[in-house]
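What follows is a set of notes on a single structure, which appears directly below.
Every protein chain but one is kept in place in this view of the complex.
Chain nomenclature is as follows: A and B, assigned in order of appearance, with residue numbering initiated at 1 for each chain independently.
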Amino acid sequence: MKQLLNGCSVNLAEKRLAFNSLLASNRADLFRLRARRTGTLNAGTGTAGKSGHGEELHLDPSAPTLPVERDRGQSPVMRFLGSETGKGWLTISPPLLYAMLLLIGPIIVIVANSFWSQDYLTIDRTFTLDNYKAALTEPIYRDLLMRSLFVSVTVAFVTVILAYPVAWFVSFHGGRYKGLWLFVITVPFWSGYLLRILSWKVILGYKGVLNSGLLSLGIISEPLNWLIYNVNAVIITLAHSWAAFAILPLFVSLEKLDRSLLEAAADLGDGPVRRFLRITLPLTMPGIVAALMIVMIPTVGDYVTPKLVGGKDGVMIANAIQVQFGKASNWPLGAALAVSTMVIVSIVAGGIVLLLAGLKRLLK
Amino acid sequence: MRFLPNPRRLLSTYVIVYVAILYFPVLLLPVFSFNDSATPKLPLVGFTFRWYESLSGNAAMQGAAWNSLIVGVSAAFLSTVLGICAARAITRHRFRGKAAASSLIMAPLILPEIIIAISLLVVLLGLGLQLSLITVILGHLLICVPYSVTVLVSGFEGFDPSMEEASRDLGETAFGTLRRVTLPMLMPSIVSSLLVTFTISLDEFILAFFLSGTEPTLPVYIWGQLRFAAKLPNVLALGSILIAASLVLLTAAELFRRRAERKMAVRP
Partner (left out) sequence: MTVTPMIEIRNVDKSFGLFRALDTLNASIREGEFFSLLGPSGCGKTTLLRMIGGFDNPSSGEILIGGKSMAGIPPNLRPTNMVFQSYAIFPHLNVSENVAYGLKRLRLGRDEEQSRVRQALEQVELSKLGPRMGNQLSGGQRQRVALARALVMRPKVLLLDEPLSALDKKLREQMQVELRHLQRQIGITFVLVTHDQYEALSMSDRIAVMFEGRIAQIAEPKEIYQNPATRQVADFLGGMNFLTSSELAVNGKSFTATLPGIGDITGHLAGKAIPDPASAIIGIRPERLRIVWEGETADPIITGKVVDRNYFGEVTSLAVGIKGQTQHLSVVETNDFGADDIPVGSDVRITYDRDAFVIMQG
C-alpha cells in the first residue's frame, strides 16, 4: 500500500496532454463537450427553455449566476446533438437514412405512380384512380388478389399451428440444447430459397420423385396429375419454406412465460389442457400474432413459388405485378396492384389481430 | 390407459418428423445431383460426378458465381457497418422515436420482397441509373441490415455498458474505447453478422432478379437455366454446392455467436 501512497495525486498534466491529442483526434467529443457546456450555462444563468430533447429545465431565479464564460453563437442543432436524444439519433442515422432513402422514398414513388397513367413509354402525371379501378374490379386481378390472400392466410395459420408444438418442445424440453435446436430448425430457412422451391417442383412434378417412386413401388399405375400446378402445391411449398421462421417468435414468447404461473395454475386445480388454454395460450398470444404476421405479409407477395409449382391455377398477384413491370410495362397499374395488395393485406392482418385479441379475452 | 403413448414421447416424435420434413427437400437436391440420370426420378440409377464436372467449364456460371461473391462480400461488409450503428443506438441510447426508427430499419424483414424490388427498380431507373451489381448490392443491403442488427443487438446486449464507461474512466478516448474494448468484445458477433448477411445475399433471388441487369448472380443464373429441362441435373449440382456453402457459412456464424456468448459470460 505504501507504494501507491507515494504518488497518489493524479498527474493532471498527463491528462491535459491526452486532452490535447483528443482535440486533434476526436472532433465529435469536442462537439459534445461544447454543447454540454452551454447546456449547463443556460440553466445556471436562469435562461429557462427547452433543451434539445424537450426536457423542461429547472427555472430557479434565486440560483446564483455561475462564473462560467458564456459561449455565444451556440446553435440549437449543436445542443441537440450533444443531448442523449441527439446522440441516439446521430448513432442510428446511417442505417435510418439508408432505409429512408431506399425504402420509404421508393415506396412513396410507387404510391405516386399508382395515381398516374402510362401511355407507351411516357408517364402522364395527372391524378387518376383508373389503375385502382382496374386493380380492384377487373376479375383477373380481383381473383389473383383473393387467391393470394387465401394462400397467405392459410399458409400463416398452417405454419403457426404446425410450428407451435415444436417451439413448445424446444422451450420446455430443449434443456441445454435450446440454442442448437433453434439453429438446426432455422437453418433450412436461411439457405436456398429458390432451391427449396425447385426441390418441391422435383418432388411433386408429373414425372417427379413422388410419382416415379409410387409408380416403381406399384402403388399407382399412372402418375398423379393433381400433385403440382395448383394452389395446394403453392400452399405446401410456402408452408414448408416459412415453417422455421414462425418458430422464432413463438419460441421467444414461450421463453418469456414464467413457469411458476403454470405451477400455480396446477396448484389451483387446472389440468394440462386447461393450463394450456387459460395460461399458455393467452400469454403467448403476442408470439402467435407476430408469427402469423411474419409469415402472412411476405408470402402474399411471393413470386417464385407460384411461378415454379403453381401452374395456371396457382398464379398469384406478384406474378401479375411482375408482368406490369416487365413485359406489359404498365408501371402505374403494377404500382396500383402492389399498393392495393399491401393495403388489403394490412387490413386482413389488422382483422386477425383483433380476432385473436377477442379470442384471448374469451380464454379466461 | 397404459397402451396410450405418453404425451412427451408423442411430442418428441412429432418434432423429429417435423425436422425431417424440413430437411427432406434440402437434402433431396444433393442426392439427385449424384444420380446418373438426366431427370430426377426414383429409383436412383447410379452414382456419377458428371453433373459437377460439366459445371467446371461453364464460363457463364463462373461469371455468375463471381458476381455473387462481389455482391455478397459488399452487402455483408456494408450491412454489418450499418448494423453496428443501429444496434449500438438501440442498445446503448435512450431517445424518443427509437421504436419508430428501429422498426423502419427492420421493416424489410417483413415486407414482401417484390414490393421492395419494384419500388427500388422504379426509383433507380427513374434516376437514370443503369442496372448493375451496384443496384443489386443496394437492394441486398436493405434486407441484410435487419439480420445484421439482430445478430449485433444480442452482441451489444451481451456486454455490460459499464465496460465502455470503465474505459473512459481510465483515461481512454471515445475512439480508443471503440478500438480497445468495444470492437474486441464485439468481434465474434461482427464475424457472425458478416457470415449471416453474406449467406442471405448469396441465396437472395427476387431483388437480384429485378435489379441485376445483364450481370446475373448465381440464383438468377439458376433461374435462367430452369427453362431448359436438359440443364436440370447441372442446376441440381450447382444448387447442392450453394446449399453446402450456406450450411458451412451458417454453422460458422453460429459457432462465432456462441463464442461471443462464452467470451462475455462472467462466471460468478
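Basically, contacts are C-beta pairs under 8 Å (C-beta built on N, C-alpha and C of every residue); 3 or more make two chains touch, one makes a residue touch a chain.
Predicted, not measured: the structure shown is a model, and the values here were computed from it.
For the chain missing from the display, the contacting residue among B:102, B:173 or B:246 is B:173, taking the whole complex into account.
Screening B:100, B:163, B:229 or B:248 against the full complex identifies B:163 as the residue touching the chain left out.
From the options B:43, B:126 or B:184, the residue with contact to the chain not on display is B:184. Listed here are the subunit B residues that touch the chain not shown: 159-160, 162-163, 165-174, 176, 180-181, 184-185, 263-268.
Please note the rule applied: only the chains that are shown with their structure count from here on.
Subunit A and subunit B have CA centres that are 16 Å apart.
The touching residues of subunit A, counted against subunit B in their complex, run 14-15, 18, 21-22, 25-26, 28-29, 53-54, 84-89, 91-96, 98-100, 102-107, 109-110, 113, 162, 165-166, 168-170, 173, 179, 183-185, 187-188, 190-196, 198-200, 202-203, 207-209, 211-213, 216, 240, 243-244, 272, 293-294, 297-304, 308, 318, 321-322, 325, 331, 334-335, 338, 341-342. Looking at the complex, you find that subunit B touches subunit A at residues 7-8, 11-12, 14-15, 18-19, 21-23, 25-26, 28-29, 32, 39-43, 81-83, 85-86, 88-90, 92-98, 101-102, 104-105, 107-116, 118-123, 126, 138-139, 141-142, 145, 149, 171, 173-175, 196, 199-200, 203-206, 210, 219, 222-223, 226, 235-236, 239, 242-243, 246-247, 250-251, 254, 258.
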